[in-house]
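Heads up, one of the protein chains got dropped from this complex, but the rest are sitting where they should.
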Amino acid sequence: MFFRSFFDEKLAHMSYLIGCQKTGEAIIVDPGRNLTPYFEVAKKEGFTISAVTETHIHADYASGAKELAELFNVHLYLSDEGDKDWKYEFAKDVGATLVKEGDEFSIGGVHLKVMHTPGHTPESISILLTDKGGGAREPMGVFTGDFLFVGDVGRPDLLEKSAGSAGTAKVGAKDMFASLQKARNLSDDLQIWPAHGAGSACGKSLGAVPVSTIGYERKHNWAFQITDEDEFVDELLSSQPEPPTYFGVMKKLNKKGAEQKPGNMPRRLQSLSDLKEMIDDHVYVLDTRKSPLFAYGHIKEAVNISIEKSFTNWAGWLVPYDKDLIVVVEEEKLDEVITALQSIGLDRTIAFIDQKTIEQDVTLPMYKQVDVHEAYQTVRSSEAALIDVRNDDEWTNGHAPEAIHAFLGHIEDHLEDLPKDQPLYVLCGSGVRSAIAVSVLQKHGFDRVVNVKGGFTAWVGADLPVTKDES
Amino acid sequence: MFFRSFFDEKLAHMSYLIGCQKTGEAIIVDPGRNLTPYFEVAKKEGFTISAVTETHIHADYASGAKELAELFNVHLYLSDEGDKDWKYEFAKDVGATLVKEGDEFSIGGVHLKVMHTPGHTPESISILLTDKGGGAREPMGVFTGDFLFVGDVGRPDLLEKSAGSAGTAKVGAKDMFASLQKARNLSDDLQIWPAHGAGSACGKSLGAVPVSTIGYERKHNWAFQITDEDEFVDELLSSQPEPPTYFGVMKKLNKKGAEQKPGNMPRRLQSLSDLKEMIDDHVYVLDTRKSPLFAYGHIKEAVNISIEKSFTNWAGWLVPYDKDLIVVVEEEKLDEVITALQSIGLDRTIAFIDQKTIEQDVTLPMYKQVDVHEAYQTVRSSEAALIDVRNDDEWTNGHAPEAIHAFLGHIEDHLEDLPKDQPLYVLCGSGVRSAIAVSVLQKHGFDRVVNVKGGFTAWVGADLPVTKDES
Amino acid sequence: MFFRSFFDEKLAHMSYLIGCQKTGEAIIVDPGRNLTPYFEVAKKEGFTISAVTETHIHADYASGAKELAELFNVHLYLSDEGDKDWKYEFAKDVGATLVKEGDEFSIGGVHLKVMHTPGHTPESISILLTDKGGGAREPMGVFTGDFLFVGDVGRPDLLEKSAGSAGTAKVGAKDMFASLQKARNLSDDLQIWPAHGAGSACGKSLGAVPVSTIGYERKHNWAFQITDEDEFVDELLSSQPEPPTYFGVMKKLNKKGAEQKPGNMPRRLQSLSDLKEMIDDHVYVLDTRKSPLFAYGHIKEAVNISIEKSFTNWAGWLVPYDKDLIVVVEEEKLDEVITALQSIGLDRTIAFIDQKTIEQDVTLPMYKQVDVHEAYQTVRSSEAALIDVRNDDEWTNGHAPEAIHAFLGHIEDHLEDLPKDQPLYVLCGSGVRSAIAVSVLQKHGFDRVVNVKGGFTAWVGADLPVTKDES
Partner (left out) sequence: MFFRSFFDEKLAHMSYLIGCQKTGEAIIVDPGRNLTPYFEVAKKEGFTISAVTETHIHADYASGAKELAELFNVHLYLSDEGDKDWKYEFAKDVGATLVKEGDEFSIGGVHLKVMHTPGHTPESISILLTDKGGGAREPMGVFTGDFLFVGDVGRPDLLEKSAGSAGTAKVGAKDMFASLQKARNLSDDLQIWPAHGAGSACGKSLGAVPVSTIGYERKHNWAFQITDEDEFVDELLSSQPEPPTYFGVMKKLNKKGAEQKPGNMPRRLQSLSDLKEMIDDHVYVLDTRKSPLFAYGHIKEAVNISIEKSFTNWAGWLVPYDKDLIVVVEEEKLDEVITALQSIGLDRTIAFIDQKTIEQDVTLPMYKQVDVHEAYQTVRSSEAALIDVRNDDEWTNGHAPEAIHAFLGHIEDHLEDLPKDQPLYVLCGSGVRSAIAVSVLQKHGFDRVVNVKGGFTAWVGADLPVTKDES
């Protein structure tokens, strides 16, 4: 048996390719939409990808399952658990096999068995793997999807929050409790292969360790330590981070099946005036440069999300799905940007402009950047308002006394609450999110916006005043 | 003024970008279809490409002019010389300016003036450039297209041969003589910027020097040495290399205007069986690996043209325009292959398979490769026929006594003339073309085909017998 | 805690970087000599590599430990187990901490505890990891080095065979048995992180699965199934593959500590004559091209080991440590070749020549390649000898009746046993090793050597006669 895991850093998403050397077949578990990494490994190792399975209908990234079925003749094994709201609508079209608790299937000598583990979502399954080709009689591990993570369990509240399915969170939490009791009986030595690692919004305290075991999690995972259902439900539902708004979109997309992603390149814009001509209400300009470069000169209409680790997260929060996108980008990174956008279903990138072209215009407007000392002095003397764009949890755990709280993810819904008559000094955790927020505010007409370098981390490090407060 | 030349090695095609620093505008002369190099330079130097001109309707590559006009709002200046058979059909649709002898136009301080120089084709123009922005009063050079090359002049016979326009060659040769007398009066110091360098089929003895001058060519170019028109016509029409068959297709394409080239990537094939399933009469398999790799294992239906210098030439000769293409390729070179194919209008690449996948099958058939000594012995003893696939000129200048002549470019038209009852040992100049020929012959059912390494070069180097003969 | 594994495919070597996010420190376990991958991850995740530990003195690759200590101020934790023959000689020079059974040390919140697990070698230790920073009370896993693999245990016979330490194998096998009984008592849920994956010569049946658990191995690993010591020793020592001869060199090198690897690039050779001029007894020419390219034209003195998966293995077998190396290489792969050579201590690459330069000479000699059918016919009719270069195990399990056995790894020791008066047709498993063997034989003056494509795999697939025999 051949086993390889894949980690998409921007999505904190883990997926797996398991191959049988005897038959040359391989199966992917929970494929992302960027299929290249799977094909590269398959090619190198001499496998044909013949099957795909998913642990559930994902809400945080666009799945590549339908494309694999339609374009590459790959057979799908999809969950048939959950009620009618939780069915893959495209399953029949692609001839997928629907699986339920206890069902078994094989790819060469790789044997898989389904276990229903609802909680994160009703149709969630876990999949036990046994290396029969290697002579094994018992399973080696289990693909747990968003049920069981290293150090955490999945969130049952994603859809209630992001898709507005009232009341589902509590039901999910109870399901989760039951699924955990079921998992408790699995063998200690079983490996746990989850769908997410550290950095995902699908759990609240995911570890930066890729693999764990049933025995280890039973001893250390907080979720296994609570034996009272009510206590567990309370704990699970408390202080989960806000799920990104795009999760609702993804869930619908993956239910319907993400279409084959567009393979063509966006059009190159030769000059700033080409770009400015295109700007209207149907177009969204996304500037993916590092924030100090954006700060030094940019067009007012652009939102600045740098193509770094948390790019897809903030693109998912802020970029609309119903507009055409124009990206400002270092041309060498165009592929990376497009792939990252497509990984969450943002397929409408129609044009790009290279950062060099932007930089050649020395008259483009700047925004100011200050350190925490200058921010503190200015705010203290009431010459500016301090806007804290961190999330509720971070805010509650401590913030600057004068700060106004406006979480970045929802900032566009609360623009009217922000002071119009004075400069806005924007602060986050370390300076990443505040830079995004500054661009959003500028776009909406706030023209005296300042980024506070180093964020709350630097604020605390500089011993500036901090208060605790309810959000 | 900014001046940059571009050399597409596979096409031996030269094009030019000239910019005016004062206005930031630039013009391209004779753009190829791959626009990236022009945009890269324009971006780096801070120019917007605002205009394009062409010296004539090209026959050896697909022009990017129409795409520039339609997609990038670039203004075209196109020849209005020649009769109704030689008009750009799309000129009106894109609002092009039609130009004739004596017409002038400017891009910023770059001033251009048209000179009608028929011969290669009736509508051919040359374009004199004067750096008015730099204070010049007289021209610096002239874009001569396929009229005047470094050391040669254009061929008047391309279309008669490749597109079957009977009788046009002689008319063209006379036009060429007249155009030369016109050029004779230009200033000695004028630079000559032609559309082709060494390696092009558009002239017979092109130099590997990119630039020349009127004065130098007047002294050294053979065409200026002949003052009698009839003698010139005879000389010009004698022993021109055979023009590739695709020249006729290109001429039609460029008259109509090459459409925007498809931007999407071809589909990846996972396995040899995926490839074999797709093979039918509507599909053409092109294997772009080096010939020894192909020789070691390949599918019978594939033709092997290695992605090296002469790739587009032989692809133009052999690959049909009315079939879908599947390419066997080292994945790192996929872009290069697609771009090269598109540069001559072969836009129908629908799928690719990586060479690694081919190599993993150890049972694929081989073909034999021998050195000239073994080839000589075998042919001598009548155990095999020797097929020489070089062109008429090379053949006439000397060949192996036992050889049968079958020029690679037309080999598919003469398959029935080749011996069926004995192995075919295939020879060319150095081994490149014979490797292509072997693959073509195998595809057509000849199953005992052998490549002679080193070709006629090695044959002569080994002092093997040579005879001279009429083709 | 942050956990990342690294797999060097050419060495089948696994190493690990574990970081503590709180202190920003990281430790590497069993570093290879190519440090770039570790630094890249550390940089991306914001760690400083402050410590290194090793499970034992490695014999199959050059360790980067000493370089890390000397050049990057990294603190080493090295085994102090085993007798005086098994001590790190450079430990004191770099201020390393020597550790023994039961010793504990921490890097930030990452806690490590030493367990002596001899068998593979006397000083071998395993290292238990506890994520104290993450609040864990019990270990999460154990770095087992070459003690316990996924599906196998380490070889106790490497040094007896490769370094000629008579009698050590049996002692080691007994130690291994004892260490296994010790491991048997570890918790089922502990992850096993070995130093090798599939493809390594350090064990005989390593799985292509990167991680396992104590519980799983106890159930499935053959070594845990045998409870009788003698039976275990017999089984362990039987039919181990031949260890490469370079293992002895590596062991000495790592004991002394591999010096900082040379950072300079080898000199470029402009032409074949430059290369030929340099050839003498002190120089070894290694051609790293794919074998069909080598077959088509090469210099007689070169040995051809293609830069693919098993490159370092065969380079270790065949390339001398006391000669300067000149490599024939595709220039894009020069770094890869140099890094691979340095990974096993071959540091003397003084020059390279690009494959293009080789290919331009059409008169270079070829060697023939035939398929199994032609090989069978020729050998059958006694016109050639068939040389099988596979290892003893493969030979014993079946071979062609007429074949002569000469294992590639030792072929240079048995040249006088090979027939001189007839062509040699060389066969291996699939065609990779036979291509190497052909080049070795040519180098030593055998001038009628032929590679049999597809090897024994194709032979069997073609239903050609097979016999079983003692080697």
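Note that the chains take the letters A, B and C in the order they are written out, and that residue 1 is the start of every chain.
We adopt the following convention: contacts are C-beta pairs under 8 Å (C-beta built on N, C-alpha and C of every residue); 3 or more make two chains touch, one makes a residue touch a chain.
Please read these numbers as outputs of a predicted model, since none were measured by experiment.
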item	value
Contact residue for the chain not shown (choose from A:H58, A:R433 or A:K453)	A:K453
Contacting the left-out chain in the complete assembly, out of B:E138, B:D228, B:E383 or B:D447	B:E138
Residue among A:S50, A:T288 or A:Q369 touching the omitted chain	A:Q369
Chain A residues touching the omitted chain (full complex)	290-293, 295-297, 362-363, 365-366, 368-371, 430-431, 453-455, 457-458, 461
Missing-partner contacts on chain B, residue numbers	1-4, 21, 131, 134-138, 140, 151, 187-191, 198, 207-216, 218-220
Positions on chain C contacted by the hidden chain, ascending	39, 42-44, 46, 48-49, 71-73, 262-265, 267-268, 270-271, 274, 354, 356-357, 360
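We adopt the following convention: only the chains that are shown with their structure count from here on.
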item	value
Chain pair with the most C-beta contacts	A-C
Longest centre-to-centre distance from chain A, chain (CA-based)	B
Euclidean distance of C-alpha centroids - chain A vs chain B, Å	49
Interface hub residues of chain B, defined as touching at least two other chains	none
